[in-house]
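Missing here: one protein chain of the complex. Every other protein chain is in place.
As written, the chain order gives the labels A and B, with residue 1 at the start of each chain.
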Amino acid sequence: MDFATLASQFFIGLSRGMIFFIVSAGLTLIFGVLRITNFAHGALYMLGAFMAYSVSTLFGQGPYGFWLALLVAPIAVMFISLVIERGLLRFIYNRDHLIQMLLTYSLVLIAGDLVKIIWGTEYKSMHIPEALRGSFNLWGASLPWYNAFLLVVGPVVALGLWFFLSKTNLGKICRATATDREMVDVLGINSTKVFAMVFALGGWLAGLGGALIAPTTTISMGMDASIIIYAFLIVVVGGLGNIWGALISSIIMGVGEAFGILFIPGVAIIIPYIIAGVLLILRPSGLLKSAW
Amino acid sequence: MSTNNLKLIENPKGKFNTYLGLGIAAVGIIVLLLAPGFLTQYYVYLLATVFTTALLATSLNLVLGYGGLLHLHHGVFFGVGAYTVAIVTTKTSWPFAVAVLLAPLVAALIALVIGWFCVRLRGLYFGMLTLALGQLVWAIVYRWNALTNGDNGIHAIPVPEFLTSINSVYYATLLILVISLIILYIITKSPFGLMLLATRDNPVRSESVGVNVKRHRLTAFVIAGFFAGIAGVLFVLVERSVAPSLLFWSESAEVLIMCLMGGLTVFMGPMLGAGILVLLSMVVGLYTEYWLLVLGLLLLLLVLFLPQGILGYLMEIYNKSQDKRGGN
Partner (left out) sequence: MVRMVGKKKSLIRLGSMLLITALMASGCGSNSPAKTEDKPVKVGIIDTYTGGAAVYASDSLDGFKLAVKELADKGGPKIEFVTRDDEFKPDKSTSWAKELVMREQVDFLAGTTNSAGSLAVSQYAKESKVPFIVWGGMSEKITGEAGHRYVFSTLPNTAIIGKAGAVQLSKSSYKKVWLAGSDYEYGHSLINNLWSNLTTLKPDVQKMDESWWRVGETDFTPYINAIRSAKPDVLVVGTGGADMVAFMKAVKATELNKEIPVWAHTSYDPSTLRPLGDQAPEGVMGTNPYLYNYPDTPENKAFAEAFKKEYNREPAAFALYGYMGGKFLGEAIAKAGSTDKEKIIDAMEGLTIDTPVGKATLRKEDHQVAIPMSYGVVANVNGVFTGSDLHTLNSEEIMPSVDQILKARSK
């Protein structure tokens, strides 16, 4: 195994981890602040991919289609999330976890069939934008431009989240709510607004993840089920509600999977479960401190 | 601040007539015993499916309703039980009875391993870990082609001659269901069951009066796994084939829906939920391919307007009327 292969595999794994991070950051944020296990997060990701497809198709899969899709699809998903939060979730905040979970699960079931009604059963596909096609040479191995693009987007999103959570007022309230909701309530801060906003932000991240993955894959029903398991594993391993925990475990998962694929390609399917299992046995309550 | 545990079961207040209860139970059992006489074969089969699912849902409720633990992946133990029967009967020369006896034990063993990790955690964390570890078991079953045949599943599982007709399967599942229900019922009323309720309602106080909360939870988890394994045996009797999809998390979600639909507060609630869901999926499936959409909308309404479940709601009304009568 030469160095170039190891290095390129590392970067490919890292770019894989970036998608994981973008999706699971939204999930863990919602966990932390709303204390809701959002099973519908995968469905929102799927909607993001389908919306991205529709937007880019509207522009004839032209050069601007992808960039517009990347802008519009997450925002559309964000609005859907807002409707879900205002229309449904806010009525069940003081209920049991099970009730909350099953509500989000009902959305998974509904979304699955709605996607079929709206977009049909045929596989959808959108193109990688021209500027990001092909690969470049990396010490003799090659790395697709699109993976490199993800390596840029991931840190940008992470930085944006960091800025939002630690530098803005709203973000500080979010963190405070995640740590001690009663105290925030006692201080007279309107937590409802915070909840709505966080859920919308989580939806935006899911939609962004879906839009980003869309050009590299086939957009099909059922793509929600496979991502949600990854996202749950990552969030649990990272520490429920902790965004930086999610970042670390996303990277471990992405890079770990990439090297697993390199060294034991025959049983790649069980690698994420092994990574998660080992980490959970070592640290049963997650890598970083849970938000509550 | 409430704990992260479920608080759906309230302590019942109503007063009841023992002999009336026994009478209704006897009538119910007699009706079910006679049912194959006046039902067509298909509905006899469907009822056997209901019995299987009902046992699975009731066993989950021991952990979920009585233990207050957010157990999200109960289907794993069901699947392990079913797979144990399938593997023992097709890959070994051991007698069928061994397979049947082994299935709940293996399921309980897996429950012990998973539970051992999970009971250290509370609330959502417990739930997420059951989900993660359950999916790991699914992945193993899915991938271990040599043992499990992978995603092709195991079919044409041999069963003894006397268990091949639909009616005999019906009576076998009914018998095992009734026995299991009686045992589960006794467990919920035993000192252990009452202690379990206490650990659910107030884990901190339970701990401080010397109850080993974790051990109680683990025991409940293992018992639930054991009975889910029995349900897995029933599944093999009814369908005679298994596939990894039995262990996938969406199957477990359906069992959760059954528990919620019938009502977690009542011993027979999950059973009712299982019956309704099995029959409804069949009736809706006759007319449309959008069963999951229907189920989703139904679940949404249930969660928003009837979170105590159908039987839970009926019991509330009944208790209220009893209270009034007592006041008069």
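Following the convention adopted for this analysis, contacts are C-beta pairs under 8 Å (C-beta built on N, C-alpha and C of every residue); 3 or more make two chains touch, one makes a residue touch a chain.
Remember, predicted model here, so these are calculated numbers, not experimental data.
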From B:42, B:94 or B:116, residue that would touch the chain that is not displayed: B:42
Hidden partner chain, residues of chain B it touches: 12, 14-29, 31-32, 35, 38-43, 45-47, 49-50, 142-143, 145, 150-153, 155-156, 181, 185, 189, 235, 239-241, 243, 245-246, 251, 266-268, 271-272, 275-276, 279, 282, 285-286, 289-292, 311, 315, 326
Where the missing chain touches chain A, by residue: 1-2, 4-5, 8-9, 12-13, 15-16, 19, 61, 112-113, 116, 121-125, 127-128, 133-135, 141-142, 144-147, 213, 215-218, 220-223, 225-227, 257-258, 261-262, 265-269
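Heads up, the rule we're going with is that only the chains that are shown with their structure count from here on.
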Residue ranges of chain A in contact with chain B within the complex: 31, 35, 37, 39, 88, 91-92, 95-99, 101-103, 105-110, 112-114, 117, 182, 225, 229, 232-233, 235-236, 240, 267, 269-270, 273-274, 276-277, 280-281, 284-285, 290
Chain A-facing residues of chain B, complex: 1, 4, 6-8, 64, 70, 72, 117, 120-121, 123-125, 127-129, 131-133, 135-136, 139-140, 142-143, 249-250, 253, 256-257, 260, 290, 292-293, 295-297, 299-300, 302-304, 307
